[in-house]
Structures are given as C-alpha cells and as structure tokens.
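All protein chains but one are shown in place.
Chain nomenclature is as follows: A, B and C, assigned in order of appearance, with residue numbering initiated at 1 for each chain independently.
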Amino acid sequence: MLRITLDVCASALLVLGVLASDNGLARVPQMGWDNWNAFGCDVSEDLLLGTAEKIVQLGLQDVGYHYVILDDCWSAGRDDNDTLVADSEKFPNGMAHVADRMHDLGLGFGMYSSAGAMTCARYAGSLGFEEKDAQTFASWGVDYLKYDNCYNEGQTGDPLTTFNRYKIMADALNATGRPILYGMCNWGEDSPWKWAQTIANSWRMSGDIFDTYNHEDVRCPCSGDEGINCALPGFHCSMANILNKVAPFVDKGNPGAWNDLDMLEIGNGGMTDTEYKLHFTMWSAIKSPLIMGNDIRSMDAPSLSILLHAPILALSQDPDSTPAYRRWRHRNAPAHGAGPNETQLWTQSLSGGDRAIFLLNLGDENATLSTSLADIFFDSGGARSDEAQMNWDVFDLWANRMSNEVAGQVVEANSTRGVNITSTYFNATEMSWADGLAANDSRLIGQWVGQMTAGMDWEVEVEPHGAMAYRLRSVGGTSRKRDEL
Amino acid sequence: MLRITLDVCASALLVLGVLASDNGLARVPQMGWDNWNAFGCDVSEDLLLGTAEKIVQLGLQDVGYHYVILDDCWSAGRDDNDTLVADSEKFPNGMAHVADRMHDLGLGFGMYSSAGAMTCARYAGSLGFEEKDAQTFASWGVDYLKYDNCYNEGQTGDPLTTFNRYKIMADALNATGRPILYGMCNWGEDSPWKWAQTIANSWRMSGDIFDTYNHEDVRCPCSGDEGINCALPGFHCSMANILNKVAPFVDKGNPGAWNDLDMLEIGNGGMTDTEYKLHFTMWSAIKSPLIMGNDIRSMDAPSLSILLHAPILALSQDPDSTPAYRRWRHRNAPAHGAGPNETQLWTQSLSGGDRAIFLLNLGDENATLSTSLADIFFDSGGARSDEAQMNWDVFDLWANRMSNEVAGQVVEANSTRGVNITSTYFNATEMSWADGLAANDSRLIGQWVGQMTAGMDWEVEVEPHGAMAYRLRSVGGTSRKRDEL
Amino acid sequence: MLRITLDVCASALLVLGVLASDNGLARVPQMGWDNWNAFGCDVSEDLLLGTAEKIVQLGLQDVGYHYVILDDCWSAGRDDNDTLVADSEKFPNGMAHVADRMHDLGLGFGMYSSAGAMTCARYAGSLGFEEKDAQTFASWGVDYLKYDNCYNEGQTGDPLTTFNRYKIMADALNATGRPILYGMCNWGEDSPWKWAQTIANSWRMSGDIFDTYNHEDVRCPCSGDEGINCALPGFHCSMANILNKVAPFVDKGNPGAWNDLDMLEIGNGGMTDTEYKLHFTMWSAIKSPLIMGNDIRSMDAPSLSILLHAPILALSQDPDSTPAYRRWRHRNAPAHGAGPNETQLWTQSLSGGDRAIFLLNLGDENATLSTSLADIFFDSGGARSDEAQMNWDVFDLWANRMSNEVAGQVVEANSTRGVNITSTYFNATEMSWADGLAANDSRLIGQWVGQMTAGMDWEVEVEPHGAMAYRLRSVGGTSRKRDEL
Partner (left out) sequence: MLRITLDVCASALLVLGVLASDNGLARVPQMGWDNWNAFGCDVSEDLLLGTAEKIVQLGLQDVGYHYVILDDCWSAGRDDNDTLVADSEKFPNGMAHVADRMHDLGLGFGMYSSAGAMTCARYAGSLGFEEKDAQTFASWGVDYLKYDNCYNEGQTGDPLTTFNRYKIMADALNATGRPILYGMCNWGEDSPWKWAQTIANSWRMSGDIFDTYNHEDVRCPCSGDEGINCALPGFHCSMANILNKVAPFVDKGNPGAWNDLDMLEIGNGGMTDTEYKLHFTMWSAIKSPLIMGNDIRSMDAPSLSILLHAPILALSQDPDSTPAYRRWRHRNAPAHGAGPNETQLWTQSLSGGDRAIFLLNLGDENATLSTSLADIFFDSGGARSDEAQMNWDVFDLWANRMSNEVAGQVVEANSTRGVNITSTYFNATEMSWADGLAANDSRLIGQWVGQMTAGMDWEVEVEPHGAMAYRLRSVGGTSRKRDEL
C-alpha cells in the first residue's frame, strides 16, 4: 500500500492517463476563496465581483489564490427544460456574466451543487441531473465545482454506492470538454481517501470546519482519533479536531487528488493570531486545498500577512513535496480546557531533498519541545539513516513574516505596488513556485536560525496553541531524496 | 452540511417541491395521541373514540393535539384479495367508521403498519403490499401512518436498502392523493436522519422509550453517546438515554421532516413531575413530534397542566424555531445511581430573534448552574457576537404553570370552559401559534424574571432531574436573527 | 419494537401463516443431542444408534430430548448427479437406514450442512445445491437441519446478503413437503436476531461454545458486551461469554424461532457441577434450544440429574413462557481471575402468571444477593405495579434435584423403570409440558421455601459461579399476566 512519488517520466505520464479525473488540474493543491464561511447564503454578484477585485488588488492572486467559489443558495430552481436557473435578484446579469468578469481578472470561477435531491440549503440538487447540470456549468464558463452530499436519497453507507454517485458527475464534467476542477464534499463518509483519487481532484475528509481552535461540540461527534470511521461527520468541527482526524491518512493525497481539510477560517475572528498561523501552516503542509473563507473586502493586516506568507505557501505549492505526516504525539502538555494535552512532531518531504518539520504545542502553557535528526528521519532508519549523519541548515519559516505595518499599508493602498513587501512576498505570476524553489529563491526558504547535526537535540520553546515550523536543508549539497511511497 | 432556515419566499417554495414526501404536512412537529405506551395491544373502537372525545373536552385539541393514532394489533389479516381487514371484535363498525368519527370531532386518524412480513406483534405486515395497503388506508380516511420495522426480511443494514424499503410506502401514500402524514419508525437504524427528509415527515431515531428517567436496561444497549451508530436499537430506552442520543443530530430536523424522539410518557407514572416537565420541555424544544402516550380518559391534574403548557408548546409549534441543540455538557453533577453526573446547556433559536435556553441538572442533588450571553451565543461568535453586546429580558417558561387546582377543575368539569385557565392556556384553534407568536401573545412568553446583559453570569439553582427553561428577548426591539445553517 | 405474547386465537394463527418457515415446529425450543461437542468428526452409524438407544433408556426421550443430530464429516462428496453421498465406511447402511432406526425409536433425525462451498471440515457444502440437497435430506427421512456458515464465498457482511443465502435453503426445505426443523448456524453474523424469525426455527447468536465457565480466549474476540456487533464470532466462547452476549436481545426469541446459545457442555468435564447447573438453568430460561453435547453412552449420575431436571425444563418447554431477561447487573462481586466480578438478576414470565427469578453470582466468592417484588416487577411499574402489592409463594427450582444415588441407579439399570425417580422426573410422553403446567404438577414447581411480600427484601447466599432459581406464584390465585410486548 506504499505510495511512491514518481519521477515524472514518459511512461509514468502515460500510465497516469487512466485517472478518470484526468483533467490535469490541481497538480498542487488548489487555492482560492469561497463565500460560505463568512457569508453563508448571503450571496450576490456584488459580493463575488467585489471580492474578486480585492483578491487581485491585495496581491492574493499573485501568490496563487485563483478560484472564486460561489457556494450554496444561488439557485432559483429548474426551468421547464429542467435546466438550473440562477436567482435573478442575487445575480441579475446571470452566471455567465460573473464567470466572464472572473476570467477578465485572470481568476477561475467556482460553483456549488449537491449529489442529492436538494442542496444543503434545500435548493435544487443535481442527483439525477448530472449531465444536464455539468453542461450548464460548462456553458456558463465554470472552472470549479464543489459538490456536496445533502439529501442523497440514501445513496451512502458503503464505498461503492458513494463512489458511483460521485463518479456520475466526474464523468459528466469530463464529457463537457471544459477542464473543471472537481471538489468532492461528502464529509469523509465512506472513506473517500480510499477511492476518490481516480474521480476527483479533492475530497473533504471531515464534517464542516468551525472557526474555533479546539472547542468540543456534540454536533461534530467524532474526535480526531475516530475520524477513520466516523458514523456522523457532523459540523462545527474545530481546527484541532480536523488536524488530528486527517493524521492517519495524509499519505492518500497525491498530485491531482488531495485530502481537503475544509476552508480556511483565517480572518473570521474565532481564533487567535497564533492559532491561525498553526491553521495555515498545517493546511499548507498537509497539502489541503487552501480556500480562503473570510471577508476579503474587509481584510485586516494580520490575516493578510498570514495568507500571503510565501515560506509556508511554498510547502503546499511545491510540486515535489508530499503531505506532511505526524511523526509522534505525546500527551504531556498541560491543558486547562482549551487545548488538548498534546505536543506533536510533523515532518514533510520537500523538493530538492529539503525537509520541513513542525513542532506543535497544542496545550495551554508554554512548552519546550525537542527533536533530533534520528527522530525526524525515523522512516529512513532513524539514527542508522544517511540523513541522520548529515548536517542540516535550519530555517525558521515564520521569522520573516510581513509586519502588521507593511500589511496595513497594502490594505490601505489597496495594492502591493509601492509597498516594500519583498522579503517574503513571492509573485507566482512572475515566477512559478516550481521555478522559485528550483532557483532557491530566498523568499521561500525562511530565516536561517542554526544547524542540526548528528546526535544533537533541537530544543525550542513553543507558545500555547502554536507551532514552530522549520525547513531543513543539507549542508554542502542537496541530499538524495528517498521518500517512502 | 450546514442547514439554513429559509425565509419563505417564492423561489424557495418552488425548490421545496422536489421533496418526495411533499405532502405539505408537519411544517411544525405533529401532535396527537397513540395508544401504545399505555395500552399496548388492548385496542378497540371504544378506546379510540372515548379518548378522542376526552382530547376535545380537556382542551388538548385546541392546543394542537390533532392525531389519534391506533397502534399495532388492530388487524385480522388479509382477505382473499389480500386486502387488510380490521379485527371485527375490536372494531365492530370497521375502520372507516372510526375515521369518520374522528373527522366529525375535527381530529385526524392515524394507523399503524410495519415495513415487514409481520408487524411487531406479528400481525400481517405491509412489505410487498405497500400500494394495496396505502389505498386501503386512504379509502378508510386515514390521515397518518406510523410505519414500523419488524420482520423486515433482512432489508436493513445500510441506508440505501432501508431508504428504498420505506420509499415504496412513501410513494404509495403520495399516489393515493390523500395527504397522509408519514411517520417512519425504524428505530434509527441506518441513520435515517441522514436520508429520510425527502420521504417521510418524521423518523424515530432510537429504540422504544420506557417510562423511566434514566434507568439502564441491557435491552437498550447503546448509551446516548453511541446513538449515532447503534447496532441494536432495542427497547426500554430511558428518557435521558434518548435525550443524549439525539444530541449529535438535532439539526437534521426541518419543517416537514423531524427527528422523532418517541411518544410521551407523561401521565404514565414512571417519572416524577419534575422529570416529566424535563421530558416535555426537551421534546418540544428539539421539535420532536409530541404524541401523548397516557390514558387520556383518566388524566390527572399535573399531567394535564404539563401537556397544555403553552410557553413550552410555543417552542415546538413556532414555525420559525429550529431544534434546540446542546451547547455543552459537564460531567460535574453528583449522581447516586439515578441521574447521570451531568449538567447541560441547550439553546434554541426562536421566531422574532428570540432565544430559548435550557439549563439541565441531570444529577441527583441540587445544583447551581450558570451561563452568560457569550456562552449562549457561542455559535455567533461568543463574546464577539452582536447578540452578546445586547440586553435581553429573561422569561421563565414554567413560572406560570396552571395550578393543580385549576387543572383539576378542568378534569372534573370535563371541559376548559367555565374554568379560569387563561394565563398560560392558548387556544390554537382560535389563533394559530404563528399568529400568537407574531402578536407577542403573553401566554406564550412566560414570566419575566430579570435581564441578561453583556458580561453578566446568569446563575440559577436547578433541582435534581430538572431543567430551567427561559425565553430571551432583546430589549428595545427584535434582534436580527442570524441562524447558522 | 415491543413484542407481544399473543394469546393463541384464530385470527392470530391466521396471521402467523405469513412466516416463511411456517413448518409448525419448535413452538417451544427444540431438544435433542448432537455429536459435535464430544466427538467432532469421529462419527458413525454405531455412535448415532448407540446414543439414540441410550437416550431412550435413560429417560431423556421422555423429558423431551427428541432430535439426534449428526454433525459435520459424514459426507463422501457428490456423485455424478451432484447428489450428496454418505461416507460408506462411517455409514455402511446409508443415511435412510439411520433415519429409519431413529424413527423406530420415536426420535427425530438431524443432519448438517453449510451454506458455503464447503462445510467447516471442508466436505462438500450446499451453497448452490440447496434444492437438490433439501430433496436428498427429505428422501432420507431427515427431520432437522443444522446449517453452518463456513466458506460462504463472501456472501456475508450485511443482513440482506445473509438473509437471502439462508432463505434459499428455507424455501428448499419447505418445498420438500417434509417438516424439517431448520437451525441456522451463522454464529450471529449480521444480527440474525433481527431478521431470521421468518425463515428459521433457531439461529446461533455467537461463536462456538467451549466447555469452560469464563475462560478468556483470543479466538472468541468479542466480550459479551460487544456481542451485538461482533466482527469475528470466533470459537472457544465460554459459557459466561455467551450468556452476557445474548442479554441485549433475548426478546427476539418467539415460538417457532429462537435464539440458539449453542449446544450444552454438561457432562464434558470442563466445568464444575455448580457451573453446569447455571449453564442448564440459563439456557432453559432464555429458551435456547437444549441440545445435549456429551457422550450419552458414558453418562455420569450428576450430568443425568441435571439434564432430566423438570422444574428447570419446565421454564423452557412452557408454551407460554417468554425468554428470561436480565434485570440488572452489578459489578460488585470479588473475582480472582475465574469469574467476572458480576452479580445479576434475571427474570422470566411463565404461564399462569407465575414468574421465575435467577440470582447469579458470577464472582469467585460466596455472595449475599438480594431482590424484592419492586425490583422484579420493574417493567410493570416497580413498587407501583399490581404485582408488587401481592404476596407470592417462592419455590426453589433446584431443591428437589435427583440424588446422585438415584441417578446412578438409572445409569446402572440402563432404565428409569424400577427406580424411584418420581419427585422431579416428569414424563412428557405421558403428559405434555403444557398439560403438566396447566395441572400444576408438583414435579414442575420446585420446593416451597418461603413467601415474598410487598416491601420485603429477599436475601440469599449464592455460591461462586452459581445461581439460585425460583418460581414465584401469587398467593390465593393466579395473577393476571401482563407481559410487556
């Protein structure tokens, strides 16, 4: 069951053609914005276009946020030909107009439906209308479909029933000839991480996120540990709940097919800056889609400086990185009700033989965390491994965060131009992430803070609900990458 | 997966037409009476008609108890045409006669069958005879079908198999042209809260209730916490067991489609008055069907004053309220074997921006419970929320309960007329619940007991096995309602 | 989901005709003998006929042990017509000859196959050959089929798949026109207690029993508490494991369709006399089939006096009794490794308004157990119930056990005649159990040991691994029976 990171060669590419969802999209996790977390059903052309413009102006487009996704509640039902019709009050110029405007801005346009009789807000669903609706979306110029799971007429409960239900839409989208990124949203029911790779570009693996660090809510009844077999995904799942839920199957994400940890809550106000940094770090490192969920039009400086932060985004958009995995979890952190009593080490394999590590303190007091090369490279043999014998430069991935002052200038100027943001701002329109990484662009690497050598303990104090994130780079040349599959 | 409380507008109504069970019934939870809890198989025309008359006379009809439901054991099998035949000893004038009498009284008539080869008491079941039996029920003038799950020939164990089995009867009932409220009773097997909304008006979510507060019984083997995936629903489930079982999926109830927590036990003698008040409060707040289960003909005063209590019924029959949900549960209450060691806060969104809260003390000693606006409005942002900045009048929903003396007079007089019951008795025949709520009818609001303001703790002592129930109303105008979906 | 004990009346009998397995058999649990527990594959005509004769001679036939069942390993495969052929070395005169000899003795003849490609011992199975094999068995004069679950080609894992697989044989047996008792043996997989009643006369509800009181064995991986959803039934299940496993669903047994707790181990030597008495008591009270599993030809006196004990058999063979259920379990008994730390109260409703109770001490030291009428009649309302106000005579069901001396005389004489065994020996050939119970035959009632009255505690010391079993009879006339459904 091991997975391999294939070198991209002719024969492999040929083979990859058997993917049912071979639309060529999401070779790295998709980025964008969706209105749901901040606005719910309160949607309109104004909201979408106003947000889209801001995404361009604030420099978010240029770091990769590409899709503007309209979620539920846009519909006025079906016409006499069973064709979906947009709500004419909310979208007076129709959907094609919205798509055109997005395309004019260089953005992609995403829409929403459900693999059920109704959407979750009880508008017309696509079950039984897959081909027609895919054609409609394609005719409007849609580039992305978020496909939900409500009112599915009992077509759930085992992998094959669910696979078949979602495959119908996958085939319908492919049949349009238009490349449409396909984001499954069945909340992890029936273990999509086992089977969705050949039909979808991403699949939600849990119930809906809620803008809270670790609040228990009976409506998200499975704790993280039970996430591999949750009888009720629920909603109001905390960020930490989702993080622990995905840990057993991070490896199921592959280029073109990703675990979706749900949309970002950064900027919505329910977590602290420290917690939002942890949220952004781990969503990037696990290679979840990165879909902003806040009100972009009233962006605040700290949120912007997180969302633009290149050394973290580089973990996600690196074409050769694999999803971070959890090396260990210790239940040794003092917790007073907010945080779980856990510290964790995660590690991620990056392009060029680099390695990222993440020391998480989920507890409620400062904690000193420690690791070593033998610890980090356990999969390769630990102390026996080649990697543990080498010396590694250590770069702090958050040290160079854009200051609130600078971020505030961008917000105020409504533009990145004329503001000195070069230290960690990376314009991916000018140079791709792949090229930037290949060129060792300093904005992607973080700030050098020391060196790790064989046998040495790396100790660091981590604040409560926080994470220290480092990139390790072998001294004196790139080490040979020997990922496990 | 979030659900929205739709504003009732044209386009939404159009969309709702896709509901398979679009019989227009149960827009608020159905109310009525069923013979099973008190009489089991001991059924007869006399019992039904005698009870029906009492329901009218005691004023129960006028608060909304509409359906008189005949449960199992009425059948004499099938005739030569495979048509169901009523037992001629128990029902000497046939079923149509019973239905006619109910209709004469302005009541609805409910019947029972099972989606199996036999009913639970091993009379003829409807599996394989759905169309014929639906036609028979319609021809008799039946208004409601309780549809059980016994002897189902192995057609269970996954959502699709069960959905299809119950959909056959849904379609058969719709095909009769007669609006027949469809109450699924498959005891929560295969998670009907996930899929029954498009075929049924309600679905039982647990094994059968037993007239006990919190007695453990091996025959109801799942504790509340395991209710989301119970391998054996069983029976003899206590009231507290069911209350905790439904907590993870209360949000699945919607207008026309409700979680059914099983019939009421009020008046059957197995619980204290305090426990019955808790039972009635939470069944109303969670928007379960409210089906009385006691011997109406020998109604006692305390039971009557519970069953008629308008400030609680208004939580259920409010067309804009959503099911209450559990905000928190603390395992901090002393318990000596009867109660679980739990205190809980539940909260419910009501029409007009009002909010209900329920402070439950499930333990065995008096407890002081405390909450605050930040606590109550956590979903909206807690202390950050608009709601937490406002001032709220607090109304005690049980303070104005009809006295035993007055209730006794109703029982003795066999009528609500001539008895002074106006303080909390609300005649919904004269004015609908919706109109009464819109008019701020004082009988629905409870008794003012104070005001909650930002930052303030609301503390109250709650008796063991009891609940304090409050309505909160913003001071100086109705707050904008911003429910989550 | 409640079940009713139907009064046998015309309409009810009509209704019961819908049972697919309406072969009229097993209206009370079947009794007999099967070679497996003592002999495994070591079968032969000699073994069966020698045992059959002993069953007659030792008086076992006359208390109801009727079926002599040949288990696995009798086959030589299929002939050119795919007809099963008996092993000619083990059965030189063929199977019809064995059946004839059984019938000559007034006994029934049972055989074995598996709903799989092979039997468990890897002889030819009946999957795909159901009609042919049923015809073959009928042509041989077979009266009983034990139908196993090995090598079932993956046709398992959900109720419908398993139901359908076993229904094919049920239909095939019915089609022969010969009444053949159908004992499903699928080890409780897919919860047969939910669906087998309409196709089979009994169904095994656990993995195979092993001759041990409470020994944990990893090969029977589900503890009793997890028995409602056991992923691997296994084998080597202890007696106490099975007893606790069946507790949640005892009520699923009904006339003609019983929970099968597997064959008796009495006489096989792995348990003490006290433990075997507990085994026999609870298997009878729960209304499991009672299939002896020891070497009848070398019967010892204590085993015989258990197997013949009428006051306990009367609990099983009473046509109006319902399966005993567990009222409570307390984890308060000292256990040193052998017994679980449990005491339990079980109670059973009997014909004529009598009630049986069972006080179990599963721990490893003597324990004083206590109960009361309010405790026993909790289901009827506890202290509020009519039953708790009445006075009850209490009869000890084991006090009059046949002495070892007398039982030894029967064994030695190879006959019950000429031995004075009248005190608890009941000849059901002369008078049926139903008639004996209706006539209040003193041999069925036990020995009077006192009276229980309202409010009184009944205390008794119970030895480790033992049970006190009592029949309660209301003083001054039979109480009205008000079973729950």
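In this text, contacts are C-beta pairs under 8 Å (C-beta built on N, C-alpha and C of every residue); 3 or more make two chains touch, one makes a residue touch a chain.
Note that the structure is predicted; figures quoted are calculated from it, not measured.
Asker: Considering the complete complex, which visible chains touch the unshown chain?
Answerer: Checking the complete complex, the chain left out touches A, C.
Asker: Which of these, C:Glu53, C:Asp87 or C:Asp300, touches the one chain of the complex that we don't see?
Answerer: The missing chain is touched by C:Asp87.
Asker: Looking at the full complex, which residue from A:Lys54, A:Arg219, A:Lys287 or A:Arg329 touches the chain that isn't shown here?
Answerer: Of these options, the touching residue for the absent chain is A:Arg329.
Asker: Using the document's definition of touch, tell me which of C:Asn149, C:Thr281 or C:Thr371 contacts the absent chain.
Answerer: Final answer for the missing-chain contact: C:Asn149.
Asker: Please identify which residue in A:His103, A:Lys194 or A:His336 touches the non-displayed chain.
Answerer: A:Lys194
Asker: Provide the residue numbers of chain C that touch the chain removed from this figure.
Answerer: 36, 40-41, 72-73, 75-77, 87, 117-118, 120-125, 148-158, 161, 187, 207-208, 215, 218-219, 221, 231-236, 269-270
Asker: For review purposes, identify every residue of chain A that touches the missing chain, sorted by number.
Answerer: 1-4, 6, 11-12, 14-16, 18-20, 158-160, 162-164, 190-191, 194-195, 197-198, 228-229, 247-251, 254, 325-326, 329, 378-379, 381-382, 384, 484-485
Going forward, only the chains that are shown with their structure count from here on.
Asker: Quick one: do these chains touch in a line, a ring, a star, all-to-all (complete), or other?
Answerer: line
Asker: With chain centres defined as C-alpha means, what is the inter-centre distance between chain A and chain C in Å?
Answerer: Here the centre of chain C sits 59 Å away from the centre of chain A.
Asker: Which parts of chain B, given as residue numbers and ranges, touch two or more other chains?
Answerer: Only 158 qualify.
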